[in-house]
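Left out: one protein chain. Kept in place: all the others.
Chains: A and B, in written order; residue numbering restarts at 1 for each.
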Amino acid sequence: MSWKIWSLKKSPWVFHVNVGACNNCDIEIVNLLTPKFDVERFGIKLVGSPRHADALLVTGVGTRQAVPRLKEVYRQTPKPCAVFLIGACPCGTGIFHGGYHVEGPVDKIIREEDPNAIIAYVPGCPPKPEAIISGVVKALSAL
Amino acid sequence: MRKSVRKPVLAIGPFHPLQEEMEFYQLTVDGEIVTDIDVRISYNHRGIERISETLQFDQIPFLVSRICGICSASHPLAYVQAVEEIAGVKPPERALYVRTIINELERIHSHLLWVGLGGHFIGYDTVFMWAWKYREPVLDLLEEITGNRNNYGNVRIGGCREDVPDETIPKILNELDKIEKKTEMLTKAVLDDPIIHARLKGVGVLTKEAAIDYAVTGPTARGSGVAVDVRRDDPYAAYGDLDWSVITQTEGDVFAKAVVRLLEIFESIKMARQALKKLPNGPVAVEVKEIPPGEGCGRAEAPRGETFHYVRSDGGNRPIRHKARAPSYVNVPSFKASCIGQHIADVTLTLAAVDPCYSCTERLAVVDGRNNLIHDYEALLKLSREKTARIKKEIGAPELKLEDF
Partner (left out) sequence: MNQEELNNKLSEIEDKLIATEQTTDNRTFLLCEAENAYAINKFLLEDVRARFVIATCIDSDDCYEILYHFSYDEIGWVITVKAFIRDRENPAIQSITPFLPAAEWIEREMHDIMGINFKNHPNLRRLILADDWPDGVYPERKGVPK
């Protein structure tokens, strides 16, 4: 395993991208930092720029306006990076299926940019913080 | 294989939304004072009203509770009230009380969330961690009653989908007592702290006249002396039966809005207690088979303000038009009135005081017309915290003391 993957697994720094979410998943992600869940003990840290990130946490359906932004953020994230789709919306557009402004699901958009992208799915509406931690840790140990 | 090193670049160029981050709000500044604001809100547009026209009446509460995650009890409630108006249906007493309890619990955890975010923006991360820690018991209660920490899926046309089991009432009352004690301690610490006074007072003032011009609602209005509250003005659910007060302040600054929200937590605890103790017996829903042709308006007081839904039916099983208005839709434009003339260090705080959805505040950028420098959200957050640090130094006051973390 390359040292890059090893360092990603050991202490993933994550950047959160919202591409048209209702904020429930976004709030559950921020909840991960708070004392009850305290995700920093796993070395997971929320960073302010995709350039510092090992992984992306994506929430939202992928609205038409946000899709170019998502692709740009993915381009800027140094590779290798993992993409975690948090919530029912990025996994498969959830309840907003068929909306005229909805371009998702997000995995299709990421694969247009990079067919070999590493993508993990954490479904739920919203997924509980325990589920997000479990999903992230599981996916990283599978790398 | 050596990867080429990429140097960080401060985007300089024609002042244009940044190539990399397409922003919601673009502020123009002269030096360090905001002179203008432009807003673009396309990123979250999911076309919900149109999707609503493809769903049946009883499926729509699940859709609208996902308009905004933190007002997810108010949107379905306003919607079903609009439809109940068309159908001439009155839900049973117990349902009205259950709706009230869920909505007030939501208000408590939403206001605590805001207090935490406010603390985060000014650099008081202890307040942030603390406030969000004490949201958790409320979310656990909601999960126990409805099955989900957010998106409760609790209302339906004609009443509620789930009841509050009588056995859980003592537990809920017990938790409310604990939350009340912690909130008292937090309120006292925040409202007595001289640094918070210096940092929040006089910042982001929304005058009463501007509050009326922009037709704002919720704590944004009540902090500026405009006493509107749907629970009192157009009582719905069980609010007409409860004893409570509308909280207002007059200064219109961030401090006033913080006071309104903190004091409202106590009113919500009071209301939830009364509703739990007075919970009448009986069913929690009536059957509604058909929605006749007609139109109805339903509204609820979400934590951010008035949520308004308009529904038109032609007698079929889908609405022919559904208009959903979230409170942030009128509150956020008022940012124009409260941030022009402000220092850029205060911009994130002023926007946060309006309490838009969290993701809105991530999309703030400032463009300096003179030298084309662009500050992004991270930079603005840093400026805000630096201002707090400066104030702390000037006043020489001790660190905020929070007991019994």
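Definition applied: a contact is a pair of C-beta atoms (placed from the backbone, for glycine too) under 8 Å apart; a residue touches a chain by one contact, two chains touch by 3 or more.
Note that this is a predicted model, so its numbers are computed, not measured.
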Touch criterion as defined above, residue of B:G31, B:P235 or B:G315 at the omitted chain: B:P235
Option from A:N18, A:T34, A:T63 or A:T77 whose C-beta touches the chain left out: A:T63
Which of B:K323, B:H343 or B:K382 contacts the chain that the document leaves out: B:K323
Sole residue of B:D192, B:D213, B:E290 or B:E386 that reaches the chain not shown, by the stated touch rule: B:D213
Contact footprint on subunit A, counting only the chain that is left out: 63-65, 98, 100-101
Those residues of subunit B which, in the complete complex, touch the missing chain: 40-42, 45, 47, 49-51, 53-54, 85, 212-216, 228, 230, 233-235, 294-297, 299, 306, 308, 310, 312, 320-321, 323, 325, 329-330, 333
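Criterion: only the chains that are shown with their structure count from here on.
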Distance between the centres, which are taken as Cα means, of subunit B and subunit A, whole angstrom: 24
Parts of subunit A lying in touch with subunit B, wherever the complex brings them together: 18-28, 30-31, 33-36, 48-49, 51, 60-61, 63-66, 68-69, 72-73, 76, 78, 94-96, 98-102, 125-126, 128
Contacting residues of subunit B [partner subunit A, same complex]: 3, 6, 8, 19-22, 42-48, 50-51, 54, 62-63, 66-70, 72, 113, 128-129, 132-133, 136, 149-151, 357-359, 362, 377-378
